[in-house]
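A single protein chain has been removed from this complex, and every other one stays in its place.
Coming up: chain A.
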């Protein structure tokens, strides 16, 4: 696995923050967002490039 900061062409990444319940979605475009559950994080990631509309 590569680091969360990568911007590989087509890779979506979800990092579960150690010590918390927070999931961090990292899009291949470099956008990031915290989420409370996996449904929410995938909806946000797959809305690329419209990341302002989760």
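A few points about this structure:
Definition applied: a contact is a pair of C-beta atoms (placed from the backbone, for glycine too) under 8 Å apart; a residue touches a chain by one contact, two chains touch by 3 or more; residues count from 1.
The criterion applied here is as follows: contacts and distances are computed from a predicted model.
Among the names given as "Spore germination protein", "Transglutaminase-like domain-containing protein", "Vanillate monooxygenase" or "Sarcosine oxidase subunit delta family protein", UniProt records the absent chain under the name "Vanillate monooxygenase". Remark: the residues of chain A touching the chain excluded from display are 1, 4, 8-18, 21, 23, 37-39, 41-42, 46.
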